[in-house]
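Here it is, the structure, as structure tokens.
Showing chain A:
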Amino acid sequence: MPTLNLPLTEEPSLLPGFDETVLESARSGEHALLQAKRTAAYERYSVIPNPEAFHEEYRRMNPDLFRFPSFTRLDIPNESVEVASSDADEHYDVVIAVSPTGYRIQDRTGVLSQEGVNVLTLDAAAREFPNLLEQSIGTAMVADEQRKFLDLNGAFWNVGFFIYVRKKVELPNGILIRYYNDQAGTTLLPKLVVVAEQESRFAIAEEFSSPDGVETLCVSGREFHLDAAADVKLISLQGWGNKGIHIGEDWARVKRDGKVDLFSMTFGGCVSKMTVGCDVCEPNANAYLGGVFFADEHQHFDQKTLQYHSAPDTYSNMMYKGAVKDHGYSVYQGIIRALKHCVGVDSYQTNNNLVLDATARADSLPGLIIDADELACSHGATFGNLDQEQLYYLRSRGVPEGEARRMLVMGFFDEVIDRIPFKPLQDHLHSVIARKFGSL
Partner candidate 1 sequence: MPEFDTDSQLVQDYKYGFYTDIETDTLPKGLNEEVIAMISAKKEEPTWMLEWRLKAFRRWQKMKDPKWAFLDFPEIDYQDIHYYSAPKQAVESAELDPELQKTFERLGIPLNERDALSGVAMDVVFDSVSVGTTHQEMLEEQGIIFCSISEAIQNHPELVRQYLGTVVPPGDNFYAALNSAVFTDGSFCYIPKGVKCPVELSTYFRINAADTGQFERTLIVCDDNATCSYLEGCTAPQRDTNQLHAAVVEIVALENADVKYSTVQNWYAGDEEGKGGIYNFVTKRGHCRGRNSKISWTQVEVGAAITWKYPSCVLEGDNSVGEFYSVAFTNNHMQADTGTKMIHVGKNTSSTIVSKGISAGKSANNYRGLVQVMDGAKHARNHSACDSLLIGRECSANTFPYIECEEDSAALAHEATTSNISEDQLFYLQSRGISEEDAASMVVKGFCKDVFKQLPLEFSVEAVKLLEIKLEGSIG
Partner candidate 2 sequence: MAHLEIKNLHARTGDIEILKGVNLEISQGEVHALMGPNGSGKSTLSSVIMGHPDYEVTEGDILLDGESLLEMDPEERAIAGLFLCFQYPVAIPGVSISNFLKKAVDARHPEGKAPSGPFLKEMRENMAYLDMDPKFANRGLNEGFSGGEKKRMEILQMMMFKPTMAIMDETDSGLDIDALQVVSKGVNKLRGPDLGLLVITHYERILTYIQPDHLHILMEGRVVMSGGPELVKQLEENGYDWVREQASLPA
């Protein structure tokens, strides 16, 4: 069978700044379990070919971007430090804040003192839950995919957390993780591993930010393991300053009756390459991938989704909505893959694009790879500007043109944003979109 992967390289193919010396410094003084995991990830990373223009995955980006000539890995001390609070903090049970100088885990509602909720660094987790961690690092991704940057993160991560919620435990307000980087020329490599036991239920919000004008790189890697009937939501808001480069890999494995919602919101930075994948691997598992992106000025956003159905009677739904403006360029690539003998798969993929300026560009490549029988898969993609008839209708009712446009843009995105469980986050997203849209 043909494959979308390139053959593995015989000689190591390393990206500048991510070689064995850096690996050794990352490994030094660490728990043996984590050291072994880094080495395993490094071995995969080093044989996956480097980004090249002829590879479909990177064809629509400048692959040289991924050579990172001017970035060095931040050495974040593994110690708790004071980090400034944010207005958003008060809405959550637990807030993790990360800065180049360290991290802080703040238990705002006392949930961590209860039985069943564990939020800790990977280092602490390696000591407390070694078996669980052994099973859950580097295992969420589907086996036959090659993810260079997930493995790069796995080898070189410089700040890592483990969220572990036990059977039937629910978190009322969820967890917020804030990442901040103001050190020019540095790379943040956050790792997150989430284990949700049977029937547990919680949501995680993530925010990335940096000052405008500061060149930063972030390679994020997140893994989610959902046991039977677990319900987990992740809302990731990429809001780097205008010189940020973001590469993200989110992977979830969902077991019987489980449900994962992965939201990817991309607004910041100059270049973003985000990949979200799910493997619904037992019957009745369900995944929703939601995306909102808005590229303006010279922003270039590339997003990829992978809905992998490795068991019969599994469901997935993906909806990515984006707008491009000025010289913004967005790329959406998606794959629905149903393996042989996976009957009863139900899978959808929708990508809608608002092209707001003639100078902007949007590409969409929604793909279906189907080896199974008795299933229903579909995808749809649309491109266009705001509907002139709708605009006219609103104006004829007395709504000023600017407001009418704003209403239509918000309406366009709300199909995804309405599903986000945090009201304050919804409001925040609306204000980000309004700000981006503002000049129209």
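With respect to how the candidates were assembled, all candidates are chains of the complex that A comes from, given by their letters.
Keep this in mind: contacts are C-beta pairs under 8 Å (C-beta built on N, C-alpha and C of every residue); 3 or more make two chains touch, one makes a residue touch a chain; residues count from 1.
Bear in mind the structure is a predicted one, so any value in this text is a computation, not a measurement.
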{"item": "Options 1 or 2: the chain contacting chain A in this complex", "value": "1"}
{"item": "Contacting residues of chain A [partner candidate 1, same complex]", "value": "1-2, 56, 340-341, 353, 355-385"}
